[in-house]
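All protein chains but one are shown in place.
Coming up: subunit A.
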Amino acid sequence: MSLMEPHAHSADHPLYRRRRRKSAIMMTLSLAAALFGIAWLVAILATLLFKGVGGLSLAAFTENTPPPGSEGGLLNAIVGSLIMTAIGVAIGTPVGILAGTYMAEYGKHNRLSTVVRFINDILLSAPSIVVGLFVYEVVVVKMGHFSGIAGALALAIIVVPVVVRTTEDMLNLVPHQLREAASALGLPRSTVIQRIAYKAAQAGIITGVLLAIARVSGETAPLLFTALNNQFWSSNLNAPMASLPVVIFQFALSPYTDWQQLAWTGALIVTFAVLALSIAARILAARSGK
């Protein structure tokens, strides 16, 4: 065939031209897809800055959420978010690190680890509102009222799978020779893990914790019916507690313009905090990778 048509391979053969045209069209479409995706990121961040910066004053950080129609800030919501996130991370992190340790160090190939890994990956992307329902059933109903501690527990359940996943991955990256050298010195297994493996995987594990904090600091659904909300200053873990995401939710859907403005300001603060945490985690991961 090609012997009889000597020009079949030349660049301007109609068939080849058609194939090249098709390729160019598809590649242009993929370029358009990328521009489309980035346009949304820019659009959301630009709106957030545009609407949120106006309300970013000292009062936003020093005054409590106001009744409709008067001036105020987000202090009680910010503090509530910080308290519940801190407790949630303090409970979830040790559990996550220990479970990740079991899968990477003790039961690397056994059936239990495979099952836990599978379940953990599902929990990682399971709907967070279901976690809220679970904590409502187990804690809120038993206590008889909504509380900050219930909110913190719901956040802890969301922290665990994130930390389990990164801890296991990071421990798996630690070279075996390090463990073998430590074992050869006669160190018991638990000491090898605590003093050698954890130290080598430190940066990666911290990255995982930062990512977990970023994840829970924007979580709204699990707090709606565990911590509920609180219009006033409260650091009492046994009482309903305000949080930034829930205040944003409530204020944004309200008909009052000053509440809506505070919702935008809160949204800007949350987004900024989450982006800062994820960028910090990224920098840490990149630095430890070298």
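As a working rule, a contact is a pair of C-beta atoms (placed from the backbone, for glycine too) under 8 Å apart; a residue touches a chain by one contact, two chains touch by 3 or more; residues count from 1.
Throughout what follows, contacts and distances are computed from a predicted model.
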Missing subunit (named according to UniProt) among the choices "Sulfate/thiosulfate import ATP-binding protein CysA", "ABC-type polar-amino-acid transporter", "Molybdopterin oxidoreductase" or "Phosphate transport system permease protein": "Phosphate transport system permease protein"
Sole contact to the chain not displayed, among A:A150, A:M170, A:L228 or A:M241: A:L228
Which residue of A:S70, A:S125 or A:Q177 touches the chain not shown here: A:S125
Candidate in contact with the missing chain, chosen from A:P66, A:P161 or A:G208: A:P161
Touching residues on subunit A - with respect to the absent chain: 16, 19-20, 22-23, 26-27, 29-34, 36-38, 40-41, 43-44, 47-48, 51, 94-96, 98-99, 101-103, 105-107, 112-113, 115-116, 118-123, 125-131, 133-134, 136-138, 157, 160-161, 164, 188-191, 193-194, 214-215, 217-221, 224-225, 228, 245, 248-249, 252-253, 260, 263-264, 267, 270-271, 274-275, 278-279, 282
